[in-house]
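Can you read through this structure? Questions will come right after.
Just one protein chain is left out here, and the rest sit where they should.
Right, chain A next:
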Amino acid sequence: MVVVAEIEARIRSNLEPTSCEVTAISEEDRKYSVAIVSHIFEGMPLLKRHRMVNDLFKEELLSGDIHALTIVANPP
């Protein structure tokens, strides 16, 4: 079981976001949405940004604890 607060905490401690918004699209279906703004993403291709976020939740995504993570990841 994954909670919104845990997702947000992990993003904050790893990606130094200036803004971070996590919502449960459907808790039952284990679908979450994250919108992250961070300097880390400057000059970084879109695929790499998404992969960086996915990697934070690799175990949960592979185990199915998180079915889908909808990601918006942009530099400021």
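What we mean here is this: a contact is a pair of C-beta atoms (placed from the backbone, for glycine too) under 8 Å apart; a residue touches a chain by one contact, two chains touch by 3 or more; residues count from 1.
Keep this in mind: contacts and distances are computed from a predicted model.
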item: Options "Electron transfer flavoprotein subunit beta", "Thioredoxin domain-containing protein", "Sister chromatid cohesion protein DCC1" or "tRNA methyltransferase 10 homolog C": UniProt name of the undisplayed chain; value: "Thioredoxin domain-containing protein"
item: Residues belonging to chain A that touch the chain removed from view; value: 46-47, 50-51, 54-55, 57-58, 61-62, 67-72
